[in-house]
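Inspection log for the structure reproduced underneath, given as structure tokens.
With one protein chain removed, the remaining protein chains of the complex are shown where they sit.
Letters A and B name the chains as they come in the text, with residue numbers starting at 1 for each one.
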Amino acid sequence: MDTWRVCLAVFRKDLIAEWRTKEVITTIFLFGFPVSVAFSFAFESPLAGGEARTFAGGLLWLAFFFAAILGLTRSFARETANQCLQGLRLIPADRGGIYLGKLLSNLLFMMVAELVLVPIFGVFFDVTLWARPGWFLLILVLGTWGVATLGTLLSAVSANTRMQELMLPLLLLPLTVPVLIAAIECTAVLLNNRPMAEARHWLQLLTGFDIIFTLLCWLLFDYVIQE
Amino acid sequence: MTPPANPTSPRILLRQVSKFFDRFTALDRLDLAFEPGEFVVVLGRNGAGKTTLLRLLALLQQPSEGELLYDDCAADRLDSAFRRRLGFVGHESFLYDELTVEENLLFYARLYGEPPKRVAEVLQEMALEDRARSLVRNLSRGLKQRLALARAWLHRPALLLLDEPATGLDAPTRERLHAWLAGCHRQGRTVILSSHDLRESLQPATRVLLLEDGRLAFDGPNSPELPRQMQARLQGAPA
Partner (left out) sequence: MRGRLLSDSFHHRLSLALLGVAVLALPAAWYYVFLVAPTERTMGTIQRIFYIHLPSAFLAFLCFFVVFLASFGYLLTRRLAWDRVGVSAAEVGTVFCSAVLITGPIWAKPVWGIWWTWDARLTTTLILFLIYVAYLMLRMYVTESDRRARLSAVVGIIGFVDVIIVYKATDWWRGQHPERVIGGGGLDPRMWLGVVWAFFGLLVFAALLFLQRYRLESMRAELTELARRARV
């Protein structure tokens, strides 16, 4: 109960702050947009054979991933300004709830930015990602959640280091490889109009990853924010 | 989720407590006891260990060596509910710049399980009602400090820990702060605050500690001639 109350409070707080500043969503979008354009230049070049459509799924997730890293850093910067995190550590409740609240808001902000990026991406790469909207949304949520679980925890880890901007991608990229592979494979199945049953394994893997790391990061978060 | 009706402050005991940060010794084998209902001022120059002491007392840090006991219970074994009994005002405000005064307090009230009406009470008590809808970013240093105090006061803790609360405040504001703290003290709460400046009045304090290089250099009851004695020790040859 305790945990849930803290989680909701943190989530609401982040919603208000984001509504006012729009920092995190704009950061993700403003980075994701030119990256999509650049990918399109690089892979749609006539000399390269214009085969970008075939790996549009992979490029989409890479663009999301790198944009998310910037968003996660911004999001956690809110907690370190004025040392708010220390204020949060004083609460007479489970500190893991703070993690869950941040996870929820990061997930939401990433999703919002991605949903704006998807049509733009679809236009540049001439692919229809929303032909099966239900499946697409499921893949998007599961993949984004996977990046957000470890991303939220590791943004707290890297905030403690001298090379914050370097440490987050350095830690996050190898650790989220399973998420990226699974999300890219799922998207490929979707884009090639193949039956979704082919992606069953990958959806299971994503779900498993998300659940395992949500629990693990929730348990470990208190250790990260101590000092 | 209601706070205890009777604000019982814990008895705090430090036995040979040291805190190290690698090569740096912040606190060096402190032996101290704080009885419920004391009003203690911790004096010391910058870097003498005042902040570290208060952060240890606020359970934000653990001692590197020695024992820190609250009512005979080791600090690292206290459950999270114990933190309801303490309020901490740090050097930083712990406030969100992009939220309003009221939103900040509502946020912390939710975290402490306090009802929203408690926020209105605290706003009134701290005379912040007319600024309730201002963004914290736009507040003056004095107002921010008052709001930080309001945040720490939301759950009416029995033990108040304040790290240099008077820094950057003008004389009248400082007076008001001390009067308010004296009020808390009269209700039977323990107040422990740190200061590096003797222009701040020591008047409400019942006990004065002096830290030098992480060691306890003085510990005694407050008296009218104490400020002059301390002045000399605080301003002595710069280290």
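By definition in this document, a contact is a pair of C-beta atoms (placed from the backbone, for glycine too) under 8 Å apart; a residue touches a chain by one contact, two chains touch by 3 or more.
Owing to the predicted nature of the structure, the values given are computational and were not obtained by experimental measurement.
Asker: Of the residues A:37, A:62, A:141 or A:170, which one touches the chain left out of the display?
Answerer: Considering the complete complex, A:170 is the one touching the chain left out.
Asker: Using the touch definition up top, pick the residue from A:29, A:76, A:121 or A:209 that touches the left-out chain.
Answerer: Residue touching the chain left out of view: A:209.
Asker: On subunit B, what residues meet the omitted chain?
Answerer: 20-25, 62, 64
Asker: Residues of subunit A in contact with the chain that isn't shown?
Answerer: Within subunit A, the residues that touch the unshown chain are 150, 153, 157, 160-163, 166-167, 170-171, 173-175, 177-178, 181-182, 185, 201-202, 205, 208-209, 212-213, 216-217, 220, 223-224, 226-227.
What we mean here is this: only the chains that are shown with their structure count from here on.
Asker: So how far apart, in whole Å, are subunit A and subunit B when each is placed at the average of its C-alpha atoms?
Answerer: So the centroids are 39 Å from each other.
Asker: Help me check something: in the complex, which residues belonging to subunit A touch subunit B?
Answerer: For this pair, the touching residues of subunit A are 5-6, 8-10, 12-13, 16-17, 20-21, 78, 81-84, 86-95, 227.
Asker: Which residues of subunit B touch subunit A in the complex?
Answerer: 58-61, 80-84, 86, 88, 90, 92-99, 103, 107-108, 110-113, 151, 155
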